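Chains shown are a subset, placed as in the full complex.
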């Protein structure tokens, strides 16, 4: 279980890194929207390994095919199924770890949960699982952009100890895509790339922070109590492999402020209620207030490294694990479209859920 | 919607701060467990306002009544309904803000969502909503303790800029309850209390960090992909009012490490797979690995302060808001049982969900 | 589990016949609707035992209390909790069956499921569970009436072999309530009452058919594939204790027709698409077509009878069961408001779910 996300804009991903393919179904996409593979492929290309030297060298074409839910170029309102075939399945690369629990990976916990697992490429814990998220996220982005002019942009804010000067405002997709590390601060981007190169050369890996902002979000999205907008965002982000922390707005930094400093004062801008500051990250009481939604995600350093590591095998023997071949020393740049997608999915879901709330009027 | 949480151990809370009462139903609690109000009341008392001078002066008895699901002292396996009647409803205290959106509160966003709201005590955004969480959490804690000897303990790690020296290990409930701020580091606790007193005197408020650890968690809990154990924990915590950030294990601090430093090496302890370190916070690939589960939550400074604040009313007029009476300058101590409860709820839910996974064997 | 119903207008019932009370929470009722106990009590009174001599002699006041979700007489959009306290708990009446599985009852199956059960009044299988359904159904009826002028009326069509002449059209609540058996055909009603009296005198029981129609249902309600409107209605009805069969429109009788005879021809009535006949019962492809929704439910004869019956006890001994005291020989009249409620709940839920479908326009 656990392969579906959302309630009214509901996605379900499937597929392992090795097997026939990976994919997603989207149930609840409104009818009548223009949609084709061309809306989806660009984000898949941003997630794809092999797009630059700072990512994994595996080259996967990841061409998507819409199998259902679209007729004559418009959505039918029924399930949209999207398929991406697997390629480049070098299962032999994993043969040596067949019986070994790789530290930092899900090998042991899958075995503990299921009593059976695929040793090929991590199964559902594979990074390829995110293809379904990104494909569905592209659809969610499109809906939100058309309905509200919502702009969702994510970027790499920090790699290891190297943090960008970038603030929350004014980040453009162009600035993000201008370099291979997806940091809109060009000078810092250069240093990040150097740091990643260093990690690769040392057989090591680094983590960092991805930030994401959604502008033009209508007020009123999010449910009270458990399905708060920020709660669902936190879940969405923490469900991305390697994510270990999530903040909304000022997050942990809000602690340094007192209530007087932190409360965002209300004022009127024409007939629209606005706040002077946005410490809250666009969400009050779990419901969007119309200000930009701001999210930060901490990603741990990638688990796959080229160093020998102490571990055990599935028979309970102590072993030393040594990875072979090249590794991906930093997933941050490829995580950016995934973070954007998850934010878009939560917003689209809550927008559609909101539809029912005002029916009493 | 959004008032229910969990899938197999599923709770639904209801109730506003003003009205007949607040409560919770628990659907999915296994049959045959001993249960009475005495298992629940102690945690409600820890959440209750008025228990010490660092919390809100409102004195609420919060006596719980189990209305269903228990027969002759044992659970029936059917829905357990728990009711706490409201008292001390001084709605006049809110009369002045009837038409004003309080900064940092959910007044405006509720209005934006529903087009109608109660101006008495925040409605569902009231702190009293947590009564249902804590009551259900007490049941979840009891199950986990009986089944696995699971111990869940939370504490206040930081208030404003004052951080405890407390590490992740060895914190006891006794040390936590030894002082009114629920910080197991007595010297820091004193300074925290002073800081809270200062905030009260200044009409201001402070936030901080609550930490929580669960020991003796069986491996295998958590679903791959979206319903990861850490993802559900993140949602659970972020759904607590005023929570703005969540970390699992090292969280944002993991960024300072490289993969070589961060990966937790596996070793055998008898026939049990263990890890040498626990940077991951007991969760790998979204599934528990048997090590202690570690969570940190950032709480923003309380929104209610005694300072005049810029705001608007529901007619779009600029107004200055000035709170009356005493306020609660720091919710951290009372948030501790809520954080513990949410962690217990997620673990109990995933334990019961896990039941179905190994049926194929 | 299994105590909740609906997705967007979601109810959860709780409570056993013996214990503190029974109740329901409604999550998803739109905000701003006028609502008070006076909207709910009349249907509870129609379900209540002791209202006439053809029902069980137990006299239960069943006064409802709205505990949350309503402020100044209007719904808040948040969970509405409704409580009915238990009274008249003569557990001694059940003492003799403490260890015996009553034929036709759920004693054995609850024991098989939970390994523990209450022997007092059937636990969740008690007829009192329906109080929550009827209370929530009254709210759903009110919404639908206000929004669409929807009229939902149910009646007893058949008792044992005595069938009313009543057709699908023109049945009024007044005609239904004009006699204690709730059959709008007065002559047949007399014969039904005689048949029920006879069953009581013989210590036996009888079943029958309840019909229900909803007029002024907007077209477009119901989801394709699994959550079809008729599928959800079938589930709703079959979840009522003692219901063993459900039909939509002509149901089993449609078999006697050929396609040429059964297809309902479309025509225009002004700008509204209508059908000449309504064999389909207002639902095509699982979606309402705007014609009256028609449902028939078969109820088996009541399981509690005064005759000695062969059975076993929970130790596996053969026993002879003999009921004491008076019994309820026919549940049909009291089932009428339950059937109406379940139909209203399904329609209200699908109406709110439908809200999201046209958002793409």
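Letters are used for the chains, namely A, B and C, taken in the order the chains are written, and counting of residues starts over at 1 for each.
Keep this in mind: contacts are C-beta pairs under 8 Å (C-beta built on N, C-alpha and C of every residue); 3 or more make two chains touch, one makes a residue touch a chain.
Note that this is a predicted model, so its numbers are computed, not measured.
Whole-complex tally (this structure file, single sequence, 3 chains shown): 4 copies.
Rule of thumb we're sticking to: only the chains that are shown with their structure count from here on.
Chain B has the C-alpha centroid lying closest to the overall centroid of all protein C-alpha atoms shown.
In terms of their C-alpha centroids, the spacing between chain B and chain C amounts to 39 Å.
Chain geometry summary: the mean Cα position of chain A and that of chain B are 26 Å apart. Multi-chain contact residues, meaning those touching two or more other chains, occur in chain A at positions 7, 224-225, 353, 356-358, 361. Contact residues of chain B toward chain A in the complex are 1-5, 7, 13, 101, 103-106, 108-110, 112-115, 123-125, 129, 158, 160-161, 199, 204-209, 219-228, 230-239, 241, 244-252, 254-268, 271, 273, 275-276, 279-281, 283-290, 298-305, 307, 309-312, 316-318, 329, 353-354, 356-358, 361.
The touching residues of chain A, when paired with chain C in their complex, are 7-8, 28-33, 75, 77-78, 143, 147, 224-225, 351-353, 355-361. Residues 1-4, 8, 10, 12-16, 18-23, 25, 27-28, 31-32, 65-72, 74-81, 83, 113-118, 120, 123-124 of chain C touch chain B in their complex.
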